[in-house]
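My structure is below; once you've seen it, I'll send some questions.
Note that this complex is displayed minus one protein chain, with the remaining chains in position.
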Amino acid sequence: MKVGLIGYGYWGPNLLRNLHETNGVEVKRCVDLSPERRTAASKRYPSVEVSGDADEILSDPQIDAVVLATPVFTHHALAKRALQAGKHVFVEKPMTRTVEEAEELIGLAERKGLTLMVDHTFIYTGAVRRMKEIIEAGDLGELYYFDSVRVNLGPWRHDIDVIWDLAAHDLSILTYLVPDKPQSVSAEGSDHIEPGLVDVAYLTLHFANNFIANFHVNWLSPVKVRQNLIGGSRRMVVYDDMELTEKVRVYDRGIQVKSQEGIYKALVDYRMGDVWSPKIDMREALSLECEHFVDCIRNSKVPRSDGVAGLAVVRILEAASISLANNGARVVLSRGLQSDASSARS
Amino acid sequence: MKVGLIGYGYWGPNLLRNLHETNGVEVKRCVDLSPERRTAASKRYPSVEVSGDADEILSDPQIDAVVLATPVFTHHALAKRALQAGKHVFVEKPMTRTVEEAEELIGLAERKGLTLMVDHTFIYTGAVRRMKEIIEAGDLGELYYFDSVRVNLGPWRHDIDVIWDLAAHDLSILTYLVPDKPQSVSAEGSDHIEPGLVDVAYLTLHFANNFIANFHVNWLSPVKVRQNLIGGSRRMVVYDDMELTEKVRVYDRGIQVKSQEGIYKALVDYRMGDVWSPKIDMREALSLECEHFVDCIRNSKVPRSDGVAGLAVVRILEAASISLANNGARVVLSRGLQSDASSARS
Amino acid sequence: MKVGLIGYGYWGPNLLRNLHETNGVEVKRCVDLSPERRTAASKRYPSVEVSGDADEILSDPQIDAVVLATPVFTHHALAKRALQAGKHVFVEKPMTRTVEEAEELIGLAERKGLTLMVDHTFIYTGAVRRMKEIIEAGDLGELYYFDSVRVNLGPWRHDIDVIWDLAAHDLSILTYLVPDKPQSVSAEGSDHIEPGLVDVAYLTLHFANNFIANFHVNWLSPVKVRQNLIGGSRRMVVYDDMELTEKVRVYDRGIQVKSQEGIYKALVDYRMGDVWSPKIDMREALSLECEHFVDCIRNSKVPRSDGVAGLAVVRILEAASISLANNGARVVLSRGLQSDASSARS
Partner (left out) sequence: MKVGLIGYGYWGPNLLRNLHETNGVEVKRCVDLSPERRTAASKRYPSVEVSGDADEILSDPQIDAVVLATPVFTHHALAKRALQAGKHVFVEKPMTRTVEEAEELIGLAERKGLTLMVDHTFIYTGAVRRMKEIIEAGDLGELYYFDSVRVNLGPWRHDIDVIWDLAAHDLSILTYLVPDKPQSVSAEGSDHIEPGLVDVAYLTLHFANNFIANFHVNWLSPVKVRQNLIGGSRRMVVYDDMELTEKVRVYDRGIQVKSQEGIYKALVDYRMGDVWSPKIDMREALSLECEHFVDCIRNSKVPRSDGVAGLAVVRILEAASISLANNGARVVLSRGLQSDASSARS
């Protein structure tokens, strides 16, 4: 299978390295606007042709699949042209700038019978896959909350704000792990460096039941934190991506009101049990994801992070932007394609 | 100086121990409704009389000052009676259930010439005092954000929700450290154990400038986290109260846009400098606070955590409860006593 | 039961507090040479008589048991007099300065039918008791090594060196957890502050099989570390006493040579399984130990940390001092009382 990579900036080198090592894949051409970046790609992988013109990939009949690692505002146009040219597409997150764009790509891929996959890298990590198993097995009981912190000093982006950049990761994790669908979104944030570009933000998702999800994203943090807490009635999970090996910890801890007769008589039962850190598959997520992309194309499978999964994240991001522009007012999430398709997927 | 302690539950033993060790203080009597608690107090401090009736303290002419460690809804009534009886008052946080109650106590103490102090323990810690010096010296530059996480598995309270319980601490730190006054509050939360009693919550404070403050409080976390991030244009601080010694770290890190000509041309400058952890006074905060209470009474000083400081926190908590009841809508903070008095204090 | 406490310096206050709270114990008198210390004890526990003369305890017929928290060189003489006066003895670690002294006390207590117990606090912690269960259940397989680090900046002692001070703790843990007896000891160390008083030291214990134990003790470390690694053929344990809750972690990890045909053909099998942190009893060890002391006296039980256990540690310390004085030469550990009695105990 011959692949073309468009974009060799921040994430492109990781894609090129992994695509290059994927069995059955030949990266035929890599496109970037910057001559320096092209030279860097060429030096590392002399067998890959480089070019400054995306058309050389989009119009190349030998190329079966296109991988897009360009700024978000270009995703829709480039993916659309690739699909129209009959090529499978693997696009960086967030999938598009709007719900409408995402829906158009999904429809187009469907009509053409092509694979459309979004790079939600984290759901391919051993840690998130293990948490998925734990949640599906019911080990956590009823889910109470999902709390996420993803903060760092940069890397700065100019094309999208910190919510679209960082929360996209945690939203992909949430929507993968938690079966319930959020009903509304509220977002608060502030800009300090580039006027209009929010660099510190807080996002809350509301659900039909008491489950609540919150996301803290920040480009101005002195320390790097990537942590999810997932609380349940039976057990709780801490996923700390900065840990080298024990990334997932399952706490056999909980709290219940045993009986209550007035505020002085209420009896609360704390359960403080063992902590268990399951062994995690440490293979590089992006490598597994590239293999999955190839497998989906070859065997007509629906990717775990298909266009519909990408749309679910974009739908929340779009609503978050509206909330942010309206002083944090709750924005109801429309249904539609998302709920239909996601049930089909599972 | 003779002191009476009302309430020997969760925090009372710490108060009794520290009051007992404070020079010039004699704890004459300790009151608690529970006979078991009274026996415990008596066993540890045989010289302290115990009783089940608060009146034995409030009506004892020998007692100069009353310390209140009772449920929040009793604070106003007990403090009012103590002040009316001419006694100085040291009351647990949060000071009262309403702004109105707090304002009444402040006025009463003022008219009577008595000391009214709130137990904002954290602002007496070496860590918070050191951060106050750092901020006042301008070391952080313009302040960008204040992010706070205070989560744990309980201890559960039935009389107030997790915001009134835990955020009260961080709000006392914020209002002590940051000179700007918040303009509005929004709060989101969820209840999972006792219907109507929020146990996971997120609070956002909005300011006139771009400064933003956020608080995550949670009684259902498997792990204990007590962390503040304070971002500034010149430096940033991490205050981790779970660290044994290096509780405060000052990061000489920052980010600036050097020049910008379109999104591809923007140059961002990351400054990654040294990290510095100043030596912290490790004396027990509550001990210093007890000494401060005595000193304020004897020398007619305004306590660092006076009624006005207590009111500032209650004002935010009251607004947070309103926001919570209104789906997280922003609630504007009224001014008044707070801004006037706080300038007088400094 | 009436108890007398001799020594109210560094550890004495912890003993007094716990003895005071132990059911069935009345601390009648506390002796210390320093008037300031006596005042401190008296202020906190007005019911306890204070004195500067140990004889007032040793000759008091009402006192049933004596607790010794004095410098090590006084342990033998004071314990001997107490035993001769028919009193049970609870003595700080290390038990005595020499094997001979320890053996004399053991014999005396035996002849008098009195309880002689050494304060090996750590073996009463939930963490060490849990590790004992894990090892006894065979969960670790064959034991490979015991590695211990106990370093800190002080607290400085002038009466004994860092080995006698700090390694005494870890030797009490090792001899409690590991059934095999060490055959020889070697010690290396260096003095930097007080000439002749070693403040950084390394101790190695050699066993009949391949098991090896090593101890790093240091009064000049900028950071506080208290960690044991225990390696076994099936699983491994990390005991980190600086962790707040997850003090013990059991790693289902190991390594084996599956087959070997020359150095290029050897196949090593790494087993990387789950990590499990068992729930630990968090009650204060010293409190349990005081209860155990009372229970042993009342019910004529052999204390878990009896004189023989104290002797086992002193025997190693004495040999370590000899090795230290001989450039780290291995010193063979004589047998005798230790092995006989310890088999009797179990």
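For this structure, a couple of remarks:
In order of appearance the chains are A, B and C, and numbering begins at 1 in each one.
By definition in this document, a residue touches a chain if its C-beta (ideal position, glycine included) is under 8 Å from a C-beta of that chain, and two chains touch if they have at least 3 such contacts.
As the structure is a computational prediction, the values presented were derived from the model and not from experiment.
From the options B:77, B:244 or B:272, the residue with contact to the chain not on display is B:272.
Within the complete assembly, C:147 is the residue of C:56, C:147, C:180 or C:243 that touches the hidden chain. Within the whole complex, the absent chain has one touching residue among C:6, C:54, C:236 or C:286, and that is C:236. Touch with the chain omitted from the figure is made, among A:46, A:61, A:113 or A:196, by A:46.
Of the candidate positions C:43, C:192 or C:283, contact with the hidden chain is made by C:192.
Contact between subunit B and the absent chain runs through residues 246, 252, 272-279. The omitted chain makes contact with subunit C at the following residues, 71, 144-145, 147, 149, 151, 153-154, 156, 158-159, 186, 188-194, 200, 202, 204, 206, 210-212, 214, 216, 218-223, 229, 231, 233, 236-238, 249, 251, 253-257, 260, 263-264, 266, 268, 270, 272, 327-330.
Residues 20-21, 43-44, 46-47, 224, 242, 244-245 of subunit A touch the missing chain (whole complex, contact as defined above).
Convention: only the chains that are shown with their structure count from here on.
No other pair of chains shares as many C-beta contacts as A-B. Subunit B and subunit C have Cα centroids lying 41 Å from one another. Centre-to-centre separation of subunit A and subunit C, using mean CA positions: 52 Å. In subunit C, no residue reaches two or more other chains under the touch definition.
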